[in-house]
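The structure under discussion is supplied below as C-alpha cells; questions concerning it will follow.
As you look at this complex, bear in mind that one protein chain is not there, while each of the others sits in place.
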Amino acid sequence: MMRKHSKGLIVVALGAAMTLAACSTDGSVDPSAAPENTESAPAETAASNGEWFDQAVYDEQFEQRSASFEGDPATPWLQYIDGPMTDTAEWQTDEAMHACFANASISNPWRQTGFITMQEQLAVLQDEGVIETMEVRDAGDDDNTQIADIDYFIGQGNCDIYIISPNSTAALTPAVERACETGSPVIVFDRGVETDCATTFIHPIGGYAWGIDTAEFLIEHLEPGDTVVALRILPGVDVLEHRWAAAERLLTEAGITVDDYFTGADPTEIKSIITDALARGDVQGIWMDAGDGAVAAIEAFEDAGAELPVMTGEDEMSFLRAWQERDMTALAPAYSNFQWRTPLLAAEMIANGEPVPTEWVLPQTPLDADARDEAIAANEGMPDGHYALFGGADLPTYPGPWQDR
Amino acid sequence: MTAITGTRPVRRTRISTTAIVYIVLLGAIALSAVLVAAAGKSFFSAGTLTSVLTLMSILGFVAIGQTLVIISGSLDLSVPYVVSTASIVGAGIMAQGAAGIVPGVAAALLVSAAIGAVNGLIVTKLRVHGFIATLGVGLIISGWLGTSFQGSFGSAPAEFRLLGATTIAGVPLSTIIMLVCAGLAALLLHRTSLGLHIYAVGGNAHVARLSGVRTHVPVVVSHILCSMLAGLAGLLLLARTSVGSPTIGSQGGYDLMSIAAVVLGGTLLAGGSGGVLGTIGGVAIFAVLDHTMGVLEVNPFFKDFLRGAVIIVAVALYAWRSVQRRPPRFHGKGKEA
C-alpha cells in the first residue's frame, strides 16, 4: 500500500512539473515585471538591461552630474543637492544617543574601507558626546539575516536612531518600513529601498551617472566599430546594474561593440575572459562596474602582448597605481566611499534638530589623470584595497586604522 | 519485517546521542548567557527568544529535509537553488494579488517536489552518488536562475507577508510551522513503514533489498520531501522579504549549513541513523551561537572561523563517544581509543 502511495507521489510531482513549466514561463513574461521603456529600445538592449533602465532616473542623474552642491567642497561628505528637507526638531536631544547599524556586509574592499572610516567618525562623535554607543549587526550579504537584524533592533527597543545599509533593494523594504514605524529616525545609505519613509536616504549621484561618465569617456577615445569588454561583478544589485544599463545604452548607440561578462570580481576569471577575448580579436576598451580586479585585466593585455586598452576602473588604489605606472588612457569613476561618514554626521544633525535632506545626494566625481596623481600622493602607504576618495584624512586617528587592516 | 527492524539503530544509542546534542545546546545557552551578561546586556529577553527562533526557522525547514535525505544514505546540495526557485515561482504567481496565494504556494511546492523527484531518480535509477546528482541539479538550476532573473521578481501580497511577520506569544508563526513539520517528519520516520525503510536503506541498502524493501522508493521520497521543505523555506523567505529573489537561497548558504546542522544534531552522514529531534537541536545550537556572536558584535570573519571550529569539535565529540563505547572486540585494546 505504501509503495503505491509513494509511486503516486512521484507521478503527481512529475505531472506538476510539466504543468508548472508552463506556469513559471507565464510568470516570467508577467507584465508587472516588464519595463516601461521597451518600445524605444532596440530588441537586444531591452532583453539584456530593459529591467534596469529607467529613463526618468537616468535623465535626473544626467542633470545631477553638473548640478551645484550645497556646502563646502572641502568636506564633500556633507555636500548635497538642494531639495526637500526633513524636519528633525522632534528628535532633538542633548543626551548621547544609542545608534543601531544594520550593515549588509564588509565582504569587499569598498565596504571594508568605508566601515573603517565610519568607526573612526564614530569615535569622534563619541568623544563629543553625540553618540554613546553604536551597535553593529553584520548580515553577511544575506537578506534574511539583515531582516532579522533589523527586527532584533526593533525588539530591543532601545535604538535612538537606526542606520541601515540595505543588502538589497526590494527585499529589505518591509523591514525598513517597520523600523520607520518605531518613530525613531531612520538613515538609509548606499543601496536604496522602495520606500521614502526614511528620515534621510544618503547616496552619491548614482549608477547611471557612473555609466554616463564612463561611456562618454570611452566614446571620446574610441572609434565606432571598436570592441569594449565589460567586466561586471554580479547581476541583480541595483547600484551595479544601473551603471551598466546606462553605459551599455550609450556605447551601443555610439556604434561600439560591447561584450559583457560577470566576474565575481575574481581576477582569475577576469584574466581568462580578457585572454579569450584577445584570442578572438582585438579589444580596444575595458569597462568595469568596479575597479576590484582591474590590475588583472591590464596584465592580461600585457601577457598577450596586446596594446593596452582605453579603460575605466574605479578609485581603488590598486587600479590607480597600475594606471600611473603605465602609459594608458583611463578614467577612475568613484562611487564616493566617503558616504560612509555621512550617516553618523546626519545623526549628529538630527540630534541637534537641524533639518537633513530627505534624499541626500552626495557628489560623485570621476578621477582623471591629474586627479589620480593627487589621489595617489594623498594616500601614500595605503593598501591596494583602499579607496582614494574615502574622505577620512581629517579624522584624528588617520592614517593608522586604514593602513593596518 | 523483523530483519528490517533489526537494521534500525538501537534505541538507546539514538536517544543518548540526541541527549548529548541537547546538553551541548544547554551548554551553548549557558555560555552565551554568561558572555552576553559580561558584555552588560541581557540574554534572557523576549527579543532574544524571537531572534533565535527566527534564525532557526528557515534553516530548520531545510535541515529537517536534509535529515531525511541523509538518513536514507544520500545528500542534498541543491537546496539553496530550490529555495530560490520556490521564492521566484511563488512571487511570480502571487504578483496578481491575494487570489494568487494558494496557486502560488501550490505551484512553488510542486516545482520543488519535481526537483526532488529528479534528484531522487538520478540517484536511484542512474546510480549517481547523491553528492554529484544534487550538486549537478543545483548547478543546472542556478544557471537557469542566473540567466532568467536579474534582481528581484514578482511580489507577495500583504496577506501572505503576515506569515513572516506574525508572532504568537513571542514565537514566530514560521517557527511553529517548522516545528509542526519536524513533528510530522519524526512521525514519518518512527511510526510508518516508509520511515523504517528510510533507515533500512540508509543503513545497508543491500541488506534492506534482501529483506524485501524496494530500495529506490525511500530514497526518492526522501528527496521529494527534502525539496518540498526547502520550497517551504523559500516561501517563508518570500513572506519575509516580500519579493522573489534568485539568490536568496545561496545567500544563506543553506546547503552546507543544513548538512552541518544535521550532523551537529547527531545524524550519521553515512546514513541509517539519526533523527529529526537531534537536527532541531543542531539548528538551535547554530541559532544561539549566531545570535550571541551578533549581540557581542564579533567580527563577521571571525564568526565564520568559530562556526567552522564548532562543527568540527562537536562532531569529533560525538564520534569520540561512539568510539569509546564500541565493544572491545572491534578494537583489540578498547580503552586506548
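Each chain carries a letter (A and B) given by its place in the written order, and its residues are counted from 1.
As a working rule, a residue touches a chain if its C-beta (ideal position, glycine included) is under 8 Å from a C-beta of that chain, and two chains touch if they have at least 3 such contacts.
Operating definition for what follows: contacts and distances are computed from a predicted model.
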Chain excluded from display, named as in UniProt, from "Acyl carrier protein", "YjbH domain-containing protein", "Autoinducer 2 import system permease protein LsrD" or "Fumarate reductase/succinate dehydrogenase flavoprotein subunit": "Autoinducer 2 import system permease protein LsrD"
Candidates A:Leu222, A:Val295, A:Val310 or A:Leu389 - the one touching the absent chain: A:Val295
Chain not shown, touching residues in chain B: 72-75, 122-124, 126-133, 135-144, 146-147, 201-202, 204-206, 215-216, 218-219, 256, 259-260, 263, 269-271, 299, 301-312, 315-316, 319-320, 322-323
Residues belonging to chain A that touch the chain removed from view: 106-109, 112, 235, 261-262, 264-268, 270-272, 275-276, 279-280, 292-293, 295-296, 299, 303-304, 318, 383-385, 405
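Everything that follows uses one rule, which is that only the chains that are shown with their structure count from here on.
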Gap in Å, rounded to a whole number, between the CA centres of chain B and chain A: 33
Contact footprint of chain B on chain A as seen in their complex: 2-3, 6-7, 9-10, 12-14, 16-17, 19-20, 23-24, 26-28, 30, 32-33, 51-52, 105-107, 135-138, 140-145, 147-149, 151-152, 155-157, 167-174, 235-238, 241
Complex interface listing, chain B residues touching chain A: 45-47, 50-51, 54-55, 58, 88-89, 92-93, 95, 107, 110-111, 113-114, 116-118, 120-121, 146, 148-155, 161, 165, 192-194, 214, 217, 220-221, 224, 237, 240-243, 245-248, 251-252, 294, 297, 300, 303
